[in-house]
Every structure is written in C-alpha cells, then in structure tokens.
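The complex is shown incomplete by one protein chain, all other protein chains being positioned as in the whole.
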C-alpha cells in the first residue's frame, strides 16, 4: 500500500469565524484541523470567516499544526473565492462536502490548479479530502479515491447528517444501517492506496459512546475520525494509534533485515514475507509515526 | 434526489386468476397492487388470468387504485403476449422477475415500446420494476436502476425464494446473510435517483414479525415493501410513512422561503442549505404525500 | 448458475515439504488438497518442496484425491519454475496468493498456457483459484471471478492474515468487520457463475468455534472453506453438504419430469419453475454429488 | 483469428415474396442467400412473403444453398412473428437492419432463443448478421461484433442508403467519405475474431464498376459483399477468392509440418512463425475452402 | 436522429474587441456568430472586449442574430469571469477551446450552472460547443458529444492550428492527414445525436479553395463550418443548404402521410420506412429550415 499522506487520527472541525477558537485548537493535540467555512459558519459571517481563516494559516503552519479548510459549495459549484483565498504554502488541503460524483472532484481540482498558479504554489500541491455524503458519491467511492489529489475519503455518518438523508437510513448506535456504507468506503480507499476516515460522533460529551463508536470504525479499517469537539481528541488518538503489536512487527522487520545485511544479504524472509530495504524504509516511517503519536 | 415516482409503501401481490380477490383488494389500502400473472397462477389458468387482469385495469384506475402487473418469463424472454394484453392507459407499470442483468431490462423496454405503439399509449409510458433475484442482477443493481423506465428496484429476500437460491444463503430472522444485498440495493437505487423496495415477509399472520422486519428494511433506507397479504398493509404503511420530524422539516422549509420572499429575496438558507422555489416545490409534494398517506 | 467445478467443501492445506504429511492427508476425507509451496514452507526447503510436490501428484491422482498446488510469488511475478514443475495431467489447478488485481490472473494464465504447451497438457486445462487478499483484488472480485480459468474465488479472513493487513481491520469472532468482504465475494462469485470459498479458522483445535465460523460462512452463501488441519475436515464437510431439503427438492424435480415425460411432454412446471431435461441433468449431478459426500 | 463461420464472398438478396426468384437464385452460385422480408417486399405482401420464405428453407437446405432471412423491424422491435416463422434447422441465420446499438442485438438474441426453444432447435443455433446502418451502431461496431451469435458485421454503403442518411455523407465512386467507416468495421470485426462484409453496389448492370468497388473493399480487408443481383455473383466471387499466393502459403505450411513430423518433431518454424498441428488444421480448412470456391 | 439544435451552416468568428465589426457582422448572413474573447483579442484588450461583447448580446438578439461567445481558458481552467459576464437570456451558448477531455466539459458546465443561477437564467440554458483541438479530446469525441449541454462538436483543422500541433500532422489541401480525424468527429457526433462542424479555411480570400474545402467536409457528413471572414458566408451557406433532393424527400413524406390520413390511417410506408406524425413533424421543420435558408 502506498501511504500517500501521513495518517490523520483526529481530524477536528473548528468554525472558521471564531479566531480565538482556531488559536486555542492547536492545544487540542488533533493530528489536523479543519477550519470550516461551510455549515458551522452563519451565512452573514461567511466573508469574515474567509478572512479569518486566510489570516490564520501561516500562524498554524508555524505551530506545526496541520491545517485544512472546508470550503463552501452552492448547488452547482464549489466556491472559487474560498479557494482563491486559502490556497497557499501553509494549507495542506481542502475538505469538500457533498460531491455528487468524481466529476465534482475533477472540477474542484481544476479550480485548485488555477488558484495554485495564481497564488504561486506548485500546481498539484493542495490536497482534497471529500466527504462522501451523496448516494452517488458513495456508489463511486473507488473512482473518487483514485483521483490524484485525494489522499483520503470520508465515510462518516451521524444521526442527522447528509448521508442519512441521501440514503434515507435510520440511525442506530450499533450502526447496522451503515455497516455496508462504511465497509465500502474502507475497501474503496485501501484498493486505491488511500486512507479511509470515519466518524462523526455528535454527542460530544459522551466520551464512552465516542470510544465505542471509534472502536467500531477502527475495527472496520478506518484510519481516523472526523471530530466536532477538542475534548474528543485524546480518546480518538488513543483508539487509532498503532498498536504495540504493530510496532513490534515493524521493529522485528527492521531487526531481521539488519541481521540479513550483517550476513551480506540484501533481503530476507520476515514473517513469511520477502522483505528488503524498501520495506524497512516503510517500517521506519511507521515506527517514527507511532513515536510521534506517543508525543 | 429526483423523485421519479410517487413512493409505494405497500406493494401488494394479488393472484391474477382471482377476479374477486382483485376486486376486494382495493379496500386493503395498499399504495399499489401487483396483479400477478406469474408464480401465484397455476399453469392451467395462465390464459384466463391474463384476460381477468386485462379486464380489471380500467376499473381499478377508476377506483384510483394504482395497478401494476407481474408478467411471465420463459428461460429466454419475457412474455410478449402478457405485455400486449396489459399495456394501456390504466397500467402504471409491470413487475418483472429474475432479470439476468441490464440486458433483460433493455429487452423488455423494447417490447413495451412496441406494445405501447400498437395499443395507442405514448411510447415510454409504462414503467418497469425489476425484482433483483439473480446474483448477476444484484451485481449490476446500479446499472439496472439507471434505466429510464425503472423508477424503483426491489431487493427482497424471503426464506425460500429465488434470491436465497441464487446466492445459496441461509435465511435468518435478523438477516445478517442479506444485509449486504439489501444495503447494496438501497445505495444503487438512491445513487440513480430511484427508490429501493424491500420485503418479503412470508409469515403473513405474524404481524409483529412483519413490523420488525419492515423496520429493519426501513432503517437500511428502503422506501416500501412487497406484500403477500392484505392484512399486512396497515403495519407496513405505518412503518414507511414520513415521520413527523420529516414533515416538520419540510413545513419549516416552506415557512423559511415564505419569510424570505416576504423580504423580497428569492432564496434563503434553511437548516444550513441553500433553498429556493424548486426545493419548496418538492417540499409541498412531500407534505401532500404525507397527508394523503394519513388519509 | 453454471456449475463450472465440482464444489470443494473442504480445501485442505498441506505443507509441500512434508512428503509423509501429503501421503497421510489422503485419509483426511478432504474434498481437495492444496500442496503448499508458499508460506508454510521455509525458504531453505523451497526447492526440495517443489520436487516433493511434483513427485506426489500422480500418486494422489491414482488415489482419486483431487490435488491443487499453491505456488510462490515474488513481489512482481508468480514463480514460473513452480508452474513448470507442477503443471501436468494430475494437477487440478493452482492456488495463487495475493493477486493485486485481474491483471495478475491474466499473467498467471499466460504462464500456465506456456507450461501446458511445454508439458504436453491441453492449453487451458489448469484451473486457478485466487486468494483475494489485497484490497484491490477484493474491489475487483467480480472481474477476477469472470476469468476463464477461475472456477472459484476465496474470500478468507483470519486473525493475523493478509486481508486484515490489507484493509487494516480488527478481527472479531462474530466477524462484523468482514461481513461486507465475505458478502461481496459471494455475490461476485455467484454473479459470474463461480463458487465462493471462505475460511480460515486458525484455532484448529477449537472444533466448536470452527463449526460456528463455518456456519456463518455457509449462511452467507459460501460453498466451502480453506482448512489448516486434517482434523477440521469432518466438521466442515458436514456443514457444507447439501441439506436433505435440497436433496428432496432435486429428487422431486426428477420425479416431476419423469411424470411429465410419461404423459408425452418434454417439460413441466416444478415448484413454479419451467424445467426440462437440462434442469434434470443438473439435478442428477447434485444428487450424485450429495450421495458421494455421504460416502 | 478464430474463423467462426465459413466466409461468405457473395451474400445475395432475394425478395421474399418471389417464390420463383428464390428457386432460381440457387443457380447464381452465391455463397449464401438473404431471403428478404423487409425493404424489398411491399407492405401488402409481407404476410405472404413470410409464408413463402418459411416454405422454401428446407428445399434450399437440400440444395446445399446456405440461406439467411432478413426480418422486419418496427421503430421499436424486431418482428417476433418473422422470427418464429423462420427459425428452424434449415436456417443459417438472420440478417437484421438498423440496430441502434448492442442492446438491439441482445434483444434479438433473446427472441431467437425463445423461438429456438419453441421450434425445437438447439438454443444458440441461429446466427445474426447485423447491418451497421446507424451512426451509433457504427460507433459500437466492436461491441456488436463481440456478441456470441454474430459471426460477421456488415459495413455496407450505397448511394441512397441508410448509412448515408445516418451520417449525412455524400456518396462518391472512390468512397473517400466512407473510408473511415469501412476501415472501422474491418478492424472491429477482425479484433473480435469475426468477418467484415462490405458492399453494396447499386448499379447492378455496371460490372466494371462493381469489380472496382469490390476490389476497394477487398483491399481494406472485407471478406465479401452484399449483392443485389445474381449477375453480380461471379465478379465478387472472383475478387474475394483466396489468392494463389494465399493458397501457396498454406500449402507450404502443410508441407513444412509434414517434413518436421517426418523428422519426429511436432512443430516447426514456417515463414518465421511457430506452427504446429493446430495451424495445419486451419490451413487445410482454408485450402479446402479455396478449392470449394474453385468449384 | 434527435436534432437538438437548429443547424449552423456558417459559424462566423468576430473579434470581441471590435464593436463596429460585431455590428456589421449581422449583415453577413451567417447562421450564427462567435464573438471571440480568446485568440483574436490582444491580451491588453481582454477586459474591454468582455464589456463590449456583454453589451452587444441583447442587441444581436433583437436583430435575430444567433450569438455565441468564445471564452478564454488558462492552462488550468476556463475563465469564470468571462462566463459570469456573458451568460444571460440573449446568449445561445459558449464556444470552448482546447478541452483536454470530457472532464473539462463537466467543469465548464458546472461553472455555467452557477452563472445561470446567479444571472437569473434557467439552469441548463446555455449550450457548449467544444473545439476538439487536443488529441485526448479527439480520442474521447463520442463521450464529449454525449454531454447534455453539447449540441455540436467541432473537428476543425487548419494549416497552423492547435490540432496540427497536437497530432503533429502536416497540412495538405486534400486533407489526407486529417481524414481520420474529421470522419471520427462526424461519427461521434451523429452517434450521440449531435451535429458535427468542420472548417477552418484560413486563406479567406481564396473562395474557390473555400468551396472545395467545404464540399470535402460536407461530403464527410459535416453540417457546417467555422468561418474567419464574412465574405466566406455565402459560399458555405450554399454548400451546406439542404439539397433539392432532400427537400423533395421530405415534401414527399408529408404528402404520403396526408394521403394515408385521408384514407383514415395514422401511418404509412414511405420510401421503405414506416412513418407517422412524428416523422412528419420533423419533415416540416426541415422544410421550414430549408426555406429560411433560402431567405
């Protein structure tokens, strides 16, 4: 599997119109923030929010806080002014709501290329994480995941969210009604070499419920969760950190190749698999990632 | 989502060879009837059943009873004589068993066009609801749902039915073995802007079992159920009626645009969504539908 | 459904480097053996294992023991020398691990054609059963199942196996995390007219757990299981044998056509289906198979 | 290339309502006849023509005259009564006008299966040669050529024919305006292992023009021509007979393998190609065909 | 064939920065004008040209002059400001240069929907005629032609134009090097029920050359030509007007149905085709069009 992006365990929404919340959110320990210009911003404050978000990106970058922006869309098109405002060297990518299908990803990619070209960023620099919230986008999850700029797709469900309206499902704690949807997103993402992201736990004060929900997502193969509140970050980071067994597996892999190299061989069999320097490079990255997660 | 057909909560089979049953069935309060020429008619009575069904369509139409006919198929072809007999201004559509794939829908559509042309009905008038009962039809559920004449697809399962034979599954009350199948039909239908229909509860006297089964289907996103007995209609109609929350949502949408228009605006934000006259038109239809369901 | 291969209820792995185990395994009553050249053989014994396996195929054939071989693959290619060594009149087919997609099946098919041509076997003779262990292979399960040489596809999961690594799932006894995967494999296989095979129960001494696991797979529509130990064969053979109800159904079908033919007709309706001599031919095969399973 | 049908150099239309013309046409030396129920039969004589054609098929078969029938189509569907009338053991296949795309071939194939089943012919027995006369059918020429029952596709053009209307081309003797169309049909047919058939020369008395036109088609790779008049058969048979060079090539191939076999080898290199018994089998068929053409 | 747009025989470019030329061009008798904001406008005058074009659209509409606008594109995106400026009730559609493939048509369609929504025009109102000037767009000509807003596609070639650079062809008067390209565009357009448009004759003073070139395009099935100079309009209008034979054909069709209706029939056979009121409606439109062309 190509890891095309450092995984995001906790992907935390912050309203774009709240400058102080944005500032405070860097202490939440979220792997990445989503500065929201869309649903969490009242219509009257959209313009102001765009300016606030634009002004905070460099500062967040200095704090080593990975930052994304969720842009607006009309019924017809993603908001080009939002894109022009936020594309730049400090933005990791944008989050887009409700694509109708792969065509919307192509369109937003063309708009990003134009904005990158105008704003002096290398064309192709800005990533896109789509929220698969329409039935058609879910049907074409694999085709969307194959798109170049897309490092992850989101198969999130919540009690009163767009996905439930799109499929007309009835929410349950256990999630029988969305097991297919979430499993489909996981397989589509992994088949394309991309990351699947789950969520959303709306009852933000119920941390036990959050843990159970995250563990269900984790068991299905999700790599992280959308989050609505900073207090939810630690639980989710814990659920999604590489397990000691995984760390031990990769430690063992490194040791195995070291031993083989000491005997003059360039590769060896580890746990039944042929491994060589390429595998060990990946292993070192995962170990480093796990360590960075441990703080 | 395009609502391409008024939803059918209760889709009730009536044997086509029983004239009196057909007459009585209009009192069952089913959203639509399926006059069956196929499995519920003994071979010796096929010809008679065709005449009975043909003769009852106008009368049902006068009673404002939506009426469909399930036609026969040989191993090779749907029955052209059945089609020629029933196509006309009083038929809403036909139900077809066991298509092997989208090709069978194309073929039956061509036969319908011919029958419409011969019988003086506008070409394209007759709808087709396919029962996805072969593994290949289920594999191609989305492609089938995209076909023009198809307003709904059926992902029904029952203890001893064709789907179970096709996939060689073992039936359980809870339906773990068909969760994938039903979820797949829901997503395929919704992605194509069509309606998914579930069922079939064979133990027609067990109304509690029926309610539980219908609620499981409803939670997955089904919009209605195939039914085998008139006594099952009320339970299913209740489970599948728009909820008060849905009605309130659309009432609120109408009020929001009314308020905006009073201030001279053509659109507004409602519940985080841009809405205009098109949305309100849909809202009024759903409210009207909900009221009609309340009878 | 085209039955393109006599079903395999119990598909038992035997390490290819253990000549005596291979000999003993014919007493296990497994429907077919997989002589393994891959994971269960230590690297140092690969060459020896190939010779052992090669030398045992004719003997197994004489014992009427169906025999398959799992060949090795490097990260890039299936092992052509393995293929050249084992292809011949006594091999039913090969089992291939971790195809990345349908292209790998095409490649191995070309290599098999070459080996068949060199070894004097009719081109196309050797079958291929792929283990769908990568996310991409699972995404393309239907396309893989359509390939000519493929009579069955395997959607097996285990606590510490490749599939779990590919999708990053967390194993549970009940298997919620792989319900989608297994259901998808069943539908893909059946839609292509092929057989789905499940498994793998790793806790080989826990026969109750094995039975429960096999019954869950059986309910989903699987036709058999991969097995790791001869002691597991009887349980699985029992779970996957045609049920008395199935046998009765086909007995009834034969009787129905006999009766019709006695009246001078070539076909009749049986259990609501048109049947003729072709159906009865299939029925006789299934009855014969069921009887052979009864030993 | 799979030769899936004995080639037809001269494919001669005969009006289906002219019993005496049909009888006389066996003396024309055409490789196959097309008894036409469609354009060459006046509407008032359609029913009579169907009876005439039906009654002549067995007699033509006895004369060893290959016989096809062109059936009618309405704007919506091929004529099922035509199909039911002519399908039988003495019919090689049907010719169908103006398919709109591959769907029409699928539909006519289902109707043929039904007719074969009713008329006691093995299902799949009747072949279909489509005239690609709509732009969409030409766009999908390869997909049409892949269909099982289709052994050949026709890319015919004429001064005032359907193709010219479909593409709105202006006819020229040299055919610059249809070079793309004819070349496309040749490549599509050959890529699917099928035969491309050209034509139509409408100026039936201009035999020099016919020869030039046939030679242009032949150079593009066509394997035969539709013909409108018996007098055109000899010219076309001559143009499309295997050339002496081709016969010599295959004679040489047979000799080369004979020589190799005399030395105990099963294969050899002939004209730079590996050949074995399979190639020689094909060679013998082509030689036999060429000889039969020499009559 | 669906005629989805009144054909354009002469499609005349006028530089968008020349107000007086635009005014004068209504006397040129061109079927439609293309007010050009792109290549024929110097960079320094782009903004001014946009205002000029915007200001002339209503006036042209009053003159009953069909008007289109060619918008600019950067390497990444069509110009959204151009689109916002010109979309409105007086614009028939836009012409877009160098799409890379169908994705670009989807993107420009989304931008048009947004502009229509903002400018108070029904969504979907504005048409798009793409110039197929990249190799990839030509490869996907059929897929582009299928797009909803596209009523015609342009397969134009010229001595020093983009297509020649894209394919690296060498121009000749006779056009052997672009015969494939132009034929492919014709078939793709017609297969999708759309119109193919040819051109471009750059030597605008050589009217004999223009006529020969237009006649070559016309013979291939083109329906009109891009033009660079008003003096070229009459020649092209003449070449592309329906021929007397076509007019006579449709006059005959109308007469035939009139005769049938006088005898109480709703349909008849005309020139070997079933015709009814729908065909006659089309016939009347074509006759009316031909008369309007005759002025």
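Going by the order they are written in, the chains are A, B, C, D and E; count residues from 1 in each one.
Just so we're on the same page, contacts are C-beta pairs under 8 Å (C-beta built on N, C-alpha and C of every residue); 3 or more make two chains touch, one makes a residue touch a chain.
Quick caveat, the model's predicted, so the values are computed rather than measured.
Chemist: Need the list of shown chains touched by the one chain that isn't shown.
Modeler: Within the full complex, the chain left out of view touches C, D, E.
Chemist: Have a look at D:71, D:188, D:226 or D:257 and name the one touching the chain we're not showing.
Modeler: Going through D:71, D:188, D:226 or D:257 one by one, D:188 is the residue touching the chain not shown.
Chemist: Write down which of E:58, E:167, E:260 or E:290 is the residue touching the left-out chain.
Modeler: The one listed residue touching the chain not shown is E:167.
Chemist: Which residues does chain D use to touch the chain missing from this display?
Modeler: So the residues of chain D touching the missing chain come out as 1, 142, 179-180, 183-184, 186-188, 190-192, 216, 218-221, 223, 269, 272, 274.
Chemist: Name every residue on chain C in touch with the hidden partner chain.
Modeler: On the chain C side, contact with the omitted chain comes from 74-77, 80, 103-104, 106-107, 110-111, 113-114, 117, 123.
Chemist: In the whole complex, what residues of chain E lie against the chain that is missing from view?
Modeler: With respect to the unshown chain, the touching residues of chain E are 39, 43, 74-75, 134-136, 138-140, 166-170, 172, 176-177, 179-181, 184.
Criterion: only the chains that are shown with their structure count from here on.
Chemist: Based on which chains touch which, give the shortest step count from chain B to chain C.
Modeler: Minimal hop count between chain B and chain C: 1.
Chemist: Chains shared as neighbours by chain A and chain B?
Modeler: Common neighbours, chain A/chain B: C.
Chemist: How many degrees of rotation carry the C-alpha atoms of chain D onto those of chain E, rounded to the nearest 5?
Modeler: About 120 degrees, rounded to the nearest 5.
Chemist: Looking only at residue numbers at the chain A/chain E interface, is the share used by both copies over half or under half? Answer same or different.
Modeler: The interface is built from the same residue numbers on each side, given that over half of them are used by both copies.
Chemist: When the contact pairs of B-C are compared by residue number, which of A-E, B-D or A-B has over half in common?
Modeler: Of the listed pairs A-E, B-D or A-B, the one copying the B-C interface is A-B.
Chemist: Computing the C-alpha centre of each chain, which chain sits at the greatest distance from chain E?
Modeler: Most remote chain from chain E, centroid-wise, comes out as C.
Chemist: In whole angstrom, what separates the CA-based centres of chain A and chain C?
Modeler: The separation of the two C-alpha centroids amounts to 38 Å.
Chemist: For chain A, give me the residues that contact two or more of the other chains.
Modeler: 74-75, 179-180, 184
Chemist: Quick check of your reading of the touch definition: is the inter-chain graph here a line, ring, star, complete or other?
Modeler: other
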